[in-house]
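What follows is one structure encoded as structure tokens, with my remarks underneath.
Every protein chain except one is present and positioned as in the full complex.
Chains here go by letter, A, B and C, matching the order in which they are written, and residues are numbered from 1 within each.
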Amino acid sequence: MDDFYRELIVDRYKNPQNKGELENSNFSYEDENPLCGDHIRIDLITNDQNIITDAKFSGHGCAISQASADLLLEIVIGKPLEEVKSISKETILELLGIELGPVRLKCALLSLKVLKAGIYGVGDLDHELKEI
Amino acid sequence: MDDFYRELIVDRYKNPQNKGELENSNFSYEDENPLCGDHIRIDLITNDQNIITDAKFSGHGCAISQASADLLLEIVIGKPLEEVKSISKETILELLGIELGPVRLKCALLSLKVLKAGIYGVGDLDHELKEI
Amino acid sequence: MLYDLEKIRADFPILNREIRKGYSLAYLDSTATAQKPQQVINAMNEYYQFHNANIHRGVHTLAEEATAMYEDARDKIGRFIQAKYAREIIFTRNTTESINLVAKSWGRKFLKPGDLIILTEMEHHSNLVPWQMLADENSLRLEFVSVNEDGVLALEVYKKLLDLNPKLVAFSHMSNVLGTINPAKEMIIDAHKVGAIVLVDGAQSVPHFAVDVQDLDADFYAFSAHKMVGPTGFGVLYGKEAILDATPPFIGGGDMIKKVELHSFKPNDLPHKFEAGTPAIAEAIGTAAAVDYLQAIGMENIARHEHELVHYAFNKLSSVENLKIFGKNNNRGGVISFEMANVHPHDVAQILDSVGVAVRAGHHCAMPLHEKFGIAATTRASFYLYNTTSEIDRLVEGLEIVNDIFS
Partner (left out) sequence: MLYDLEKIRADFPILNREIRKGYSLAYLDSTATAQKPQQVINAMNEYYQFHNANIHRGVHTLAEEATAMYEDARDKIGRFIQAKYAREIIFTRNTTESINLVAKSWGRKFLKPGDLIILTEMEHHSNLVPWQMLADENSLRLEFVSVNEDGVLALEVYKKLLDLNPKLVAFSHMSNVLGTINPAKEMIIDAHKVGAIVLVDGAQSVPHFAVDVQDLDADFYAFSAHKMVGPTGFGVLYGKEAILDATPPFIGGGDMIKKVELHSFKPNDLPHKFEAGTPAIAEAIGTAAAVDYLQAIGMENIARHEHELVHYAFNKLSSVENLKIFGKNNNRGGVISFEMANVHPHDVAQILDSVGVAVRAGHHCAMPLHEKFGIAATTRASFYLYNTTSEIDRLVEGLEIVNDIFS
């Protein structure tokens, strides 16, 4: 079989490093993938300078969606909120190290969608992804 | 060209023998072909024994619908009302002496439909024609 | 051997495809959509290449031919489900539109505030959402026949609900998740006793076993061509003539009218009353070819073949660790949904795909059923006339790999 289930993904799925909930979060967003019912919530803590000091995700989903949430939070912690804008589809795919078709892409991007929708308002990511 | 426009049809269209209206008709029915807006009305006079003693058609339509109305009335005059039931699609096609596809068939059968619907009630002919 | 499986498989070009390097396609997703034999594809090509024209309103040769082909398709499809009249067969886009047509034209006219609709917990969203929309609009009540642990309808609950005098009962003939074949005929007899109209969602039945709408005495029956080796974009609504006659039109426009003035129109006769605009002509012709194809094999043979496959699969799957099947009842079609402990169905499906096995993962448009069983998604393998036992062996091998990766 191909290397679809890279060790990294299965590993992150089984042993996520940023899974959980944050009691005293400043922001908390959630959404689901209507195709499979997968659900992700992200809690964020930011400081005075709008820098993300902690982040956790919760919910349920496939290895791809869970691993990409885990990897995404790893790179946003320590960054200013503003910089989340520059995280793209490609960033996530690089983190995962695999190629994905349009259906699985939705799994991989669910956490990014939740994060951006929460910070910038619903719909923004959709625009970026689907604009002609 | 083929013999589609048999002389009979063009002749009956130009010089119909049963076109007109009957003032003192016992029955008068009308309907239209929704596909082309053609309209036919048939007036009938019957006697005590329910025999059709006179019949006329009016309205507008193509050569096929006008000629078949004209030919149809020719064969019903002098017949008992009951016998109209036995007039079929095939009778009309024989009168016309041509073959027709499903669209033109509607033109050819409009007068028969009007006649039967008037005598036996709407829908009856439809059943006969389209039953599986 | 019920029929020559290898000969049948040769009719389906896609089954020869090397879908993943070194792996041919094992297509176990026919419940979502069936593959198409070359005969069906050819019928549509022939229409486009030699007879294409708009129908009903033309008198030229092509228009006459296309009209005859389209209406012959209606006859053939009507006969296939044993309808009494061709005009009881309404062409739609899919099962979903068929059901919506009933909800939005018959339902909006005949269902009044407070009226009750009975559905079941195993319905596909297509036989759920239209009634929710209608209930919302007309203040109707919805009640649901529950599903037992073994995936079978609780008929005693159904009988109790009937005592509440429903105006409409709507249920699927066969579940697309559990594979359960519901006792439609008995359920319809009971519903008619209390005066309810019955709509049957036949999306999973018409493709897989012989259906006789007159014997069932269904008032409405809905199905899709794409699940019965026919084209996409084509569905059917069967309705009893008297009921369809009393139902107002749905979509308005060309062809569904007898006469139009600026401020009013007079609807056309059945079936045209419900078919506005240029219809799916090639698709009607393709569906007629699909009916020919299925009938040449024989619906009884297809049903038996699937029955054999599903039992073979049950047997084989019982040896796979961490696997739990939903709805292990016996009166079923060729559909098996299952869970693998600690592995998400998407991951199961993806790993199976990497060895060429196509299955579906998700809620299969039956969220409430999954909710009821406390799971978000399942993996589903489904069988059709072209599937083989060796494809089921490959499924099982793939599931062993899943266990390896996630253990």
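Annotations
One rule holds in what follows: a contact is a pair of C-beta atoms (placed from the backbone, for glycine too) under 8 Å apart; a residue touches a chain by one contact, two chains touch by 3 or more.
Because the structure is a prediction, the values reported are computed rather than measured.
Taking the full assembly into account, the omitted chain touches A, B, C. The hidden chain makes contact, of the residues C:Asp150, C:Glu371 or C:Glu400, with C:Glu371. Touch with the chain that is not drawn comes from one residue among C:Ile8, C:Ala73, C:Leu216 or C:Ala361, which is C:Ala361. Of the candidate positions B:Leu8, B:Leu22, B:Cys36 or B:Ile75, contact with the hidden chain is made by B:Cys36. The omitted chain makes contact with just one of the residues C:Asn45, C:Asn342 or C:Thr389: C:Asn45.
Looking at subunit B, the residues touching the absent chain are 1-2, 4-5, 10, 13-14, 35-39, 60-65, 104, 107.
In the full complex, subunit C touches the omitted chain through residues 13-14, 17, 19-20, 25, 27, 29, 32-33, 35-36, 38, 40-41, 44-45, 48-54, 57-63, 93-97, 99-100, 103-104, 121, 124-130, 132-133, 135, 142, 144, 224, 226, 231-235, 249, 251-257, 259-265, 276-283, 346, 349-350, 352-353, 357-362, 364-365, 367-368, 371.
Mapped onto subunit A, contacts with the missing chain fall at residues 32, 34-37, 101-104, 126-127, 130-132.
The working rule: only the chains that are shown with their structure count from here on.
Using mean Cα coordinates as chain centres, the one most removed from subunit C is B.
Taking the mean of the C-alpha atoms as each chain's centre, subunit A and subunit B sit 74 Å apart.
Centres computed as Cα averages put subunit B at a distance of 44 Å from subunit C. In subunit C, no position touches at least two other chains.
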